[in-house]
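Shown here: the complex without one of its protein chains, the others still in place.
After this line comes subunit A, so read on.
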Amino acid sequence: MSTMTTAPAPQLRQSLTNGRLPKWAPVAVTVLSIALGCGIGAAAGLKSHLQWGLISALLFVAVSYAVAAKVEGRRQAKDRFATSLVWVAFILAVVPLAALTFYTVQQGIAAINGNFLTHSMKGVVASTTPDGGIYHAIIGTLQQVLLATLIAAPIGLLTAVYLVEYGRGRLAKAVTFFVDVMTGIPSVVAGLFILSLWNIVLGFGYSGFSGSLALAILMMPVVVRSTEEMLKLVPNELREASYALGVPKWKTILRIVLPTAVGGITTGVMLAVARITGETAPVMMLVFGSDVINNDPFNNPQQSLPLYIWQQYSMVNNDFGYQRAWGAALVLIAFVMALNLVARGIARWRSPKSGH
């Protein structure tokens, strides 16, 4: 045995300690690369601050790697390299979002006032005065989205339950396939479909409901997909535990499976709602747009926020129109954001608890 140990050990580092960059190093590298990036940008006479930023980002990745390689060794350097790439990617993703929100608030806040939120465009000459508001568009959007949700959410939910709990064989595969296909339907095609079926073949006029039908088509596959994923997450053990108590399958689904997944399902539905709230094309074709308040979504044209924004921007097409468009855009974003917050709240509130 002792002869074995005399063989030379492979070239492994013996010491357990190693050079470590101090904790403030990443911050220092960030500051340094931003300073360098701006310096290079200014020196090269680049006008766009975006270019300055990109140079800084590249420098940040390179400097992190170089510094870590020098002090900490190659493995740590790779780690730092990957970490800095993740950070850069994160910032690249967040910057447009933050910029968009900031810009919309900056442009739109001036338009928001009591009058704007509580009045329609009835009797307003849009291109010559700053008057008028979005009340009719808010009413329209709320009603259309609510109707679309009432149609799409139950159908989508039941489809998902079928696919996860019952679906076997050909039919389930076909349903899954068509749901996938539906996910890819462009909104303008959904609008055209309803326009030809509902408005032309069946002869109904423009209405909020007509738009809701198209929105429901867009919403359904999203609801099916998200609900399906949530139901799959419910452990099979819970279903078995319920069966073993002599509970029938339908009751197991209704009382055990769905309540366990309700947080995720609600989030999914809310996100689908948020998605259709901003749809413009089908609304343009089917709801048509209106300057006056129409509280009846089943008869006559209505207005909706996205359509209002488009009309103010492209048809009024001057500063008054732009101002109203930005205001409406801000309200639309706030609405979608509020929906997301509600969805998160519900998900947290309803999620299975393990606390004491």
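In this text, a residue touches a chain if its C-beta (ideal position, glycine included) is under 8 Å from a C-beta of that chain, and two chains touch if they have at least 3 such contacts; residues count from 1.
Assume contacts and distances are computed from a predicted model.
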Complex member absent from the view - protein name from UniProt, among "ABC-type quaternary amine transporter", "Cytochrome c-type biogenesis protein CcmE", "NADH-quinone oxidoreductase subunit J" or "Phosphate transport system ATP-binding protein": "Phosphate transport system ATP-binding protein"
Omitted-chain contact residue, chosen from A:Val88, A:Val105, A:Val247 or A:Ala347: A:Val247
Among A:Thr260, A:Thr277 or A:Gln323, residue touching the chain not depicted: A:Thr260
Touching residues on subunit A - with respect to the absent chain: 168, 235, 237-248, 251-252, 255-256, 259-260, 352-356
